[in-house]
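Of the protein chains in this complex, all but one are displayed in their positions.
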Amino acid sequence: MSGANRIPGAGRLTPAKTARFFFDGKSYAALEGDTVASALLANGVHLVGRSFKYHRPRGIVSAGAEEPNALIGVERDAARKQPNVRATVQDVFDGMKVVSQNRWPSLAFDVGAVNNLLAPFFAAGFYYKTFMWPKQAWKHVYEPQIRAAAGLGVSPTEDDTDHYSSRYAHCDVLVIGAGLAGLSAALAAAKTGARVIICDEQPEVGGALHYDKSVTIDGLDGFTWAQATAANLKRMTNVKVLPRTTAFGYYAQNFVGLNERVTEHLAKPDKKLPRERLWQVRAKRVIIATGAIERHMVFANNDRPGIMLASAARTFLNHFGVTVGKKIGVYTANDSAYEAAFDLKRAGVTIAAIVDSREKPGEGVLAEARALGIEVLTGHGVVNTSGNLRVSSMSVARNGGGAARSIAIDALLMSAGWTPSVHMFSQSRGKVAYDTETQRFLPGAYAQDCLSVGACNGTNDLQATIEESLAAGELTARASGYSASEKLELQGHNAFNWTGGMAGAAEGAGPDTTVKAFIDFQNDVCAKDIRLAVREGMHSIEHIKRFTTNGMATDQGKLSNIHGLAIAAETLGREIPKVGLTTFRAPYTPVTFGTLINHSRGELFDPTRKTPMHALEEAQGAVFEDVGQWKRAWYYARAGEDMHQAVNRECKTVRDVAGMFDASTLGKIEVVGPDAAQFLNLIYTNSWDTLKPGRCRYGIMLREDGFVYDDGVVGRLADDRFHVTTTTGGAARVMNHMEDYLQTEFPHLDVWLTSATEQWAVIAIQGPKAREIIAPLVDGIDLSNEAFPHMSVREGKICGVPTRLFRMSFTGELGFEVNVPADFGPAVWEAIRAQAEPLGACAYGTETMHVLRAEKGYIIVGQDTDGTVTPDDASLGWAVGKKKPDFVGIRGLRRPDLVADGRKQLVGLLTKDPKVVLEEGAQIVADPNQTVPMTMIGHVTSAYWSENCGRSIALALVAGGKARIGETLYVPMPDRTIAVEVSDMVFFDKEGGRLHV
Amino acid sequence: MLLIYCPYCEEERSELEFRQAGDAHIARPRNMTEMSDADFEAFFFLRDNVKGLTFERWRHLNGCGRFFNAARDTVSDKFLTTYKAGLPRPDISALRPAASSPVGTAPVETYEATEADAK
Amino acid sequence: MSELLRSELLGSDLSHARTLALAGRHGGLGAAALTPAAPATRLSLRAKPDAVETLSAALGISLPTRPKTSASSNGRHALWLGPDEWLVIDETEADLMAAAASSNVLHSATDVSHRNTAILVKGFGAEVAVNGGCPQDLTLAAFPINACSRTIFGKAEIVLLRTADDAFRIECWRSFSPYVFGLLSEAAEDAGN
C-alpha cells in the first residue's frame, strides 16, 4: 500500500504502479502520478516546511500552482538541486530525493522557531525602525544577521548540467488553460480548421474536473470527457496540446511566453530531451480560460499543518485517492467546501463538522449535508486551532462571540470562495472591474485581442461556461477567417451551483493585534500587519504590499492579495474597488532562468566570430583577444616567450624585415553608384571628388554633433565604386549610420551600400621587405613605388586568386594589404608565410600593431578618442574639408564649446625615465603637489614599451595639449609620481620616409 | 515583444528584426551651417518625448533593411500605422481603435491603470 | 594545415584551395538533418524598379518584385530582400558579376560569394528547427515553398529560403556560420520531440 491514507477504489492512479522517494532522508512509497504533496499526505505527512519569518511549522495548503507553503528542495544530483519547488505541482518519480527548507537542525525541531516567540518584535516593517545605533553595527552585526535569516531554499552551487530549448510558434487561437472552458473553446476553434495551441500547467487537462466529480459532459464523467477531448484535439493536425505548460507572461500584441516542463517528472529522462522548453507564441487571438483559485479563510492560527483548501482535499481524494485526515473539520463561507465534505464522507472519512460563517448557506448543500448526517454550524466561525506540528482541534464559536467549543480534528478544510484568475488578462493590460454583487474582480476593458471564458471570467454556471467557451472558440477562429461547418453543442451537468464567499478576516481573526491570522502564509503576513500598515499611514494598497510584503512571496499573492485588500479596505473605511489592486506581473508562476535563456549558453551565448585564418594562427601560437564578437590574434608567443618578449620581437621584426597581420575583421563597405563620391563627401569630413580611381585616402566620419565617430581608409576602385573600411568594432554601427543618412536624408543620391566585411580575408604585410615577400605571388599588378605608390589600390591576382591589393600602412612601413575572397584567406596566408619566413619575417598580432602605430602617432578611434573628441582635438583637422558646404557634423563642430580654448588635445608623452611605461588610463596633472581632489588635465590613452625607440612612448589627451609641447607634466600613481614631457605624436621616422620606398 | 508591420515587406514581423531610430519628421536642415546654436540644439537634442501618439522611425534592420515611419501610442505601445519614409504624417484620427469591454462594469483603477491613462 | 596541402600551396595557383567555413560539419537528427551547402557564387544586387527587367534579362532569371518571394532556374536563385535589393545565388558558380555588368543599366552589384555561406536543413522537423531561433511564422501557408526572407536566427542574421515543404536553405555570414550551425543543431535535435 502506497501510504496509509490511500483509500482503496478512490482516485485515478493505478495502485500497481508504485515508486519510492525520500523526504529528508526517510523513504516513502508513492504511486505513479502522485505529486510530492499527495504522496506525503498518503503517508500521513503534513509537516513539510517552515515559514519565512517566524519559522512556524507548515503543511500543504493547496493542490496546485497557488501553493504558498509546501516548498521543498528536489535533488537529482550535486549539480541538479532545485530549491523552492511547490510540492503540489512536482510529480514524484522513483528514487527522488526531497528535502524540507528553512529549518535547522531538523524540520520537527527548528531552532529558528524562537522567532515565533519573538514575533511581537517582528511586526511588519520593524527593521525600518531599528538597527540604526550604533551606526557601525548595521554593517557588521545587524545586516549580516538579517541576511543569514533570509531566503527559503538554498541556491545551487554547481553549474546546471541539464539543457533547455526554445521555440517560436504562431497560431490563430491560443487557449490558456485546459479545464472545461479551455477545452470547449479549443474544440470549437479547432473544428473550424484554425491553428490552435492549448496549454495547461497541469500534467493532465481537466482543471476543476480533477476534483469536481459531480460533473458530467454529454453523459460522460467530466474528467473522462476532458481526457477524451484532449485526445481528440491531439489527433488534429491544426492543434497543439501542451500539458505541463504554463503561460507565464502575456506581452504586447498577443505575444505569450509558455514554459513547458518536459522531463521534470521523469526518474531517468532521456538525455536528449530538454528539461524545459520555452514557447514564444504569437497568437492572433488568445482565449484565457485560467479558472479560479479557491481562497483560504483568515482566522487565528489558520496556518497549522493539516489546514488546507477544501478543493485541495477534494483533489487529493478524487484524483489521488488520498484522504488528508481521518476526522476532518470544514470552515467555509461558500458552498463549494460542502462538496469536499460530501465526497470525503462518502469515502468513509469522518467529518467533524462544517462550520459556515454564513447564516444561510445554499439550500441544496444543506439538504445534502443533512442527508449524509454531517453536522453544520451556520453563523459560526473557527476562532482558533491547536496542535503543534499538525492541527489537532478547532475552537468554534457563534459569530459575534460566545463560548468556544473545541472540536478534535486532524485536518481542517477551508474555503472563503473563489478568486477568478485574471492574472493573464491583467498582464495583457486589460483592466479588471470589481463586481460588487459577487465581490470579485473580473475582466473589464480589454487591451488586446483576447477573451476570457469560464471561471476566470466569473461564469459560475456549468452550461453557461460551456456555451460561452464554445462561442469564444468560434468567434476567435472566425477572426482569422475560419468558420464552423456545424454548430458544436455540449451538454453539461453538475450537482450544485456554488454561491457565497468572503474576503478579508473572518470571525475570530478579530481586531486583536496579537492574533496570528495568516493572509500570506509564506511571508508570514497576518491580518494585524495590514491593519498596522494602515495605522502607520500606508493608505495605498501598493504601500501596504511593500510594507507588509503581502503577496510578494513566490506565490505572488494568489491566495493572499484579495484578503489583504479587503482588510485594508475595511480598515481604511473604503470600498474595495476604491482601494484597488496591486499590479499583476509576469511570471504567473516562477520560471527557471535556464528555460528563459535556453540555448544561449556557452558557445551559443553569443556568436564567436573568427577570421578565415583563425585556425592557422592558433596553430602558429597566437593568443587571441576579444574585440566585440571577434577573436583577434593578440600576439604570437614562441616557446619560452612571455607576451612582452613576443611583442618586442614582433615589433622589431616588422621594422627590420617585415610582418604579416590578419586584418580581416576591419569593416568593409562597398559604396557603388554614380553619386558614390558625393555621398562620401557628406558622410566624411574629407573631400572625395579629387580622389582618383586607384588611389586611397584616410577618412574621418563624425556624428552630427561633431565628435569623431569612426575612421578608415577608403579606396576608389572606379568612378562609381569605393571600398570603404571601418574600425572592427564600428563596422555594423557605421553601416547603419550610412544607410540612415542615405535612405532618409540623401535619398536623391544614386548610390548603394553593401557590407563586404566578410567577403574579404585581409592580410597585411608590413615592413621593408613587404614588396619582396609578395612580389613572387602577385600577378598583373606592377608593385613598384612609382607604379603603385603609397595609398593606392589595384585589382589583380595573388596566387591565382582575385585580390584587391592596397598599398597602405598602419605601421609607418612600406606595406600592403592583400584582400582575397574569404575562403582563399588561409591558403594565401600560408603562401605568403612561405615567402616571408625564409626572409626572417613573422606574423604579428594586434598588440604589435598597436605599438607600431603609436610609434607613428596614428590614432585608434575608441582608444585615443572617445565620444568627446573632435578632429582638431585629435590633430586630424587636416582631414576636415574646409571648403565643403556640408557634411555630417559640420554644424556640431562649430558649437561654442567645440571651438573653445583649452580643449583636450592629443599629444605625445615621453616619460623622463625612458624605462617607465605609463599605464593606459592614468591621469595627468600639472602640479603634482596638490592635495586631493587634484585638478586633472588629461589622461594617457595609449602607452607602450617601444622596442624600436628603445624607450617608452605614450599618447595622451591633455587640456591645451598642443601648446604644452615641451612642458613637464606629472602622472600621479598610487606609489609614485611619474614626470613626463609633452611631445608631438610621432616617435619614429618623423619624416615618414619609410612609407614611400 | 512588439509586432511591427513593415510597409515594404507588407507583413507584420517581430520586433527582433527591427531597430528603433528615434523621432520621425525631423528633417536635417539644408542650411546646416547657417543655423544658430539654439536651432541646432532644437534639431539635434530637444525632443517632444510624447506621452501618447508619437511619430517615430524604425529600421527593418534584419529584414528588408528599410527605414520607415510609424505612428505609435507610447502608453499602450500599440502601432496605429506604419508608412514609408518620405511620406507625410498620416491622418491618424481615423486610425484609433476603440477599447472594447465585453463586461459592462466599470474598470478598477490599479496604479498601473492610472499610470497608463494619465496624460 | 596538412603538409600535403602546404606543398601544394607553393605552386602558385590556389584558386581551388578554398577553406569552407563549415567544412566537415554535420548535425541534426532524423527530424531535421543539417548539411553545409556547396560553394556558390553570390551577388548582392541593388537597383531601382526601372532596371529590373533589363537586369533580369542579363541574369537570365526574373528578379522578383514581391516581398518574400524568390525565383529559381537552373541552380540560379534570385531572392527578394528589399524593395531594391536581391540576393542572387548561383549554385554552378557562374560569374554573376559579369552577367550583371553586361546589363548596362544603373545598378549596384557586389560579389558576396565568400561573405555568405549556407546551411541546408531537411526533414519533417525542419520548420520547427528553424523556429528554434527564428521568430517568423514558417507554416506553409505563411512561408510557402520559394518564400524567402532576411530575418534573425537567435543572435545572428540569416537569409531564409524555403526550398521544399520540409527543406530550407539558410544563408548567413561566414563568421556567424558556426553559431548558426550550432543553434540549428540544438534546435534540430529537439525538433522531433
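Order as written gives the chain letters A, B and C; numbering starts at 1 within each chain.
Keep in mind that, in the parts below, a residue touches a chain if its C-beta (ideal position, glycine included) is under 8 Å from a C-beta of that chain, and two chains touch if they have at least 3 such contacts.
Note that contacts and distances are computed from a predicted model.
Note on the omitted subunit: UniProt lists it as "Sarcosine oxidase subunit beta", one of the names in "Sarcosine oxidase subunit beta", "SufE protein", "Segregation and condensation protein A" or "Phosphoribosylformylglycinamidine synthase subunit PurL". Taking the full assembly into account, the omitted chain touches A, B.
Checked against the hidden chain, the listed residues A:249, A:730 or A:961 yield one contact partner: A:249. Set against the missing chain, the residues A:540, A:678 or A:736 yield one that touches it, A:540. Set against the missing chain, the residues A:6, A:380, A:429 or A:856 yield one that touches it, A:429. Across A:435, A:449 or A:625, the single residue that touches the chain missing here is A:625. Of the candidate positions A:11, A:59 or A:83, contact with the hidden chain is made by A:83.
Although one chain is not drawn, its touching partners on subunit B can still be listed: residues 1-2, 15-16, 19-20, 22, 37-38, 40-42, 44-51, 54, 56, 72, 74-77, 111-112, 114-116, 118-119. Within the entire complex, the positions of subunit A that touch the omitted partner chain are 52, 80-84, 120-121, 123, 126-133, 135, 138-139, 143, 146-148, 150-160, 162, 249, 251-252, 255, 257, 278, 280, 429, 512-514, 528, 532, 535-540, 542-543, 546-547, 549, 552-554, 556, 583, 585-587, 590-594, 596-598, 600-603, 605-606, 608, 625-627, 705-707, 862-863, 866-868, 892, 895-898, 919-923, 925, 932-934, 936, 939, 941, 972-974.
FYI, only the chains that are shown with their structure count from here on.
Averaged C-alpha coordinates give centres for subunit A and subunit C that are 32 Å from one another. Between subunit A and subunit B, the centres computed from C-alpha atoms are 26 Å apart.
In subunit A, the residues that reach two or more other chains under the touch definition are 168, 280, 282. Multi-chain contact residues of subunit B (touching two or more other chains) are listed as 1, 14, 65-66. By the touch rule above, subunit A contacts subunit B in their complex via residues 168, 251-255, 280, 282, 426, 429, 431-435, 441-447, 451, 457, 540, 542, 577, 580-583, 704-705, 736, 739-740, 743-745, 747, 885-886, 890-892, 894-896.
Only residues 163, 165-170, 195, 262, 272-274, 277, 280, 282, 599-600, 603-604, 606-612, 616, 619, 630, 670, 672-674, 750-752, 754-760, 776-777, 799-801, 821-828, 830-831, 834 of subunit A touch subunit C when the two sit together in their complex. Of all residues in subunit B, those touching subunit A in their complex are 1-3, 14, 19, 21, 27-28, 32-33, 35, 37, 40, 44, 57, 59, 61, 65-67, 76-78, 85-86, 99-103, 105-113, 116.
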